[in-house]
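Notes for the one structure printed next.
Let's turn to subunit A:
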Amino acid sequence: MPFLTLSHIQKSFGGTRALTDANLSLHAGQVTALIGENGAGKSTLVKILSGVHQPDAGEIQLEGQAVRIDHPEHARELGISVVHQESVVFDNLSVAENMFVGDRPRERGWVSWRTMRQRAAEVLKQLDATFDPDAPAGSLSIAQKHVIQIARGLTRRARVLIMDEPTASLAHREVEELFGLTRKLSAAGCSVLFISHKFEEVFDIANRYSVFRDGASVGEGELAASSRDELIRLMVGRPVEQLFPKTPPELGEPLMRVEHLSRTGEFQDISFDVRRGEILGIYGLVGAGRTELAQVLFGLESADSGSIEVCGRRVAVKSVQEAVREGIAYVPEDRQTQGAILPFSIASNLALPNLTALAPRGWWSAQRETQLADEWVETLKVKTANTATVVQDLSGGNQQKVVIAKWLARKPKILILDEPTKGIDVGAKRAVHAVMDQFVHRGCAVIMISSDLPEILGMSDRILVMRRGRVRALFTREEATSEAVIRAATDA
Partner candidate 1 sequence: MNAARWLRWESMLAAVLIVEFVFFASTSPYFLDVWTLSDASFNFTERAIVALPLALLIIAGEIDISVAAIMALASVAMGLAAAHGVDTPALVAIGMGTGLVAGAINGALVTIGRVPSIVATIGTMTLFRGGAYAVLGDRVLKEYPASFAVFGQGYAFGPISLELLTFGLLAIAFALVLHYTRWGRAIFAIGANPIASRCSGIAVDRYKFVLFSITGLFSGLAAVMLTSRLGSTRPSIAQGWELEIISMVILGGVSVWGGKGTILGVVLAAIVLGLVNFGLGLLNIPGIVMSIIVGALLITVVAIPAIAERWPQARLRKTS
Partner candidate 2 sequence: ADKAPEPQGEQPIRIGLVAKSLGNGFFDAVHKGADEAAGALGAQVIFTGPTTPTAEGQIEVLNALIAQRVDAIAVSANDPDALVPTLKRAMQRGIEVISYDSAVAPEGRIAHLAPSSDELIGQTVAQLAAELAPNGAGKIAVVSATPTSTNQNAWLAELRKALPQYPGLSLVSVVYGDDVSDKSYRETVALVKQHPDLNVVISLSSVGLVAAAKAIEDQGLGGKVHVTGLGLPSELAGYVRNGIVPKFAIWNPIDLGYAATQIAVRLARGESAQQPVSMERLGTVTFDTSGIGAMGKPFIYDASNVAEFEKVF
């Protein structure tokens, strides 16, 4: 008998019907993978299970008993532990406290900091995380914050563990640690719900699957009896081409050359170049310093030493405006805070880097703005009713497309992508990859930072591997194998 069953769950937000007929069953000791396109309603289901949202209709049964989960506290009492997709991290609190918010260890009613720190350190050690439980969470990178969130899900002996895209910003090694722990928990009788857009992981960790499309369940079963193609067909409703849409490059002269670039405490002595028509992949573990490097190239931070050349000319990228003038664009890894202005419409977001082009004499024209937006929504196939939709209301993948589109519209020479396909579904991922390919064929260059090894191997012409702020290896497409890349990224 399933441990937890959801039947015929419905949920709408205003006019949006997020779930129409969701069904799911979780079994003790098994890992169930929940898959579906962006916006299929997976996270909404998670929020219903964790007491953040209430279903409009439907029933939840725990061990055969109908339950109402009307508060996050209540979910916790029922033994449901959740790792949310959104960042649920308190920058102002320490790592340890972050892991225990809402459920702090107490001694005679008072918060016991000692116990909290000890238990936090234990869990972090299991996850092989190197950061200090006493460090303020705000000082960590996006990926490290995600680790905190996962750690929070693991602090308690949960009967149901739900993880909504826990691996989206993790690299190979962290994923391994996480899977090790998950297997241990599941062996101890815990039911696990695992949500991911990466099929390798799904097949690696899960026993069962459940597929959502447009808010309704469209299939479930044993993974062993299924295939990747079949899952994709269930998800999307049609087959999706599996191979990376990469066509042979036409390499030109170097567009950007970086020499001996250093920034104290972040990265040291980085040298590389990118040529016209080339996609340079940068791989590394969480905390390798890739994001910092990209931020320096884009003028968000300054380098302490070293030089940057664009088109053979030495440039001092001291501000974003200068970088943009040199034809550099940067799609940040955190689209929610750095990439998009969530309460603004798609059109307004697209307009942001193109203000001058859209209003050459200063006067704004809503018409030109909509025109540009329509064009790119069409090109990148952003799923939306119209360009006046607020970005907040889009699913993750579509948000990502908007962020990429706003920079493509600017027609840059060098596009830096930081985790470009983080959290987006197969279809959208393919669309983004196709855009990258077309982009370099117009004689431009792409620098792609990614923790997704298949993506790195599949899309890059050359692969730069970073570890602890230094370049460890540079592979050509032919030399690169997953073993070699992982070894360069981790090996001491």
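Regarding selection, all candidates are chains of the complex that A comes from, given by their letters.
Here is the rule we use: a contact is a pair of C-beta atoms (placed from the backbone, for glycine too) under 8 Å apart; a residue touches a chain by one contact, two chains touch by 3 or more; residues count from 1.
Worth saying up front: this structure is predicted, and the values here are computed from it rather than measured.
**Q** Which numbered chain among 1 or 2 touches subunit A in this complex, counting any copy?
**A** Every other option belongs but stays apart; subunit A touches 1.
**Q** In the complex, go through subunit A and note every residue touching candidate 1.
**A** These residues of subunit A touch candidate 1: 14-15, 298, 300, 319-321, 323-324, 330, 332, 337-344, 348, 351-353, 355-356, 358-359, 362-364, 390, 406.
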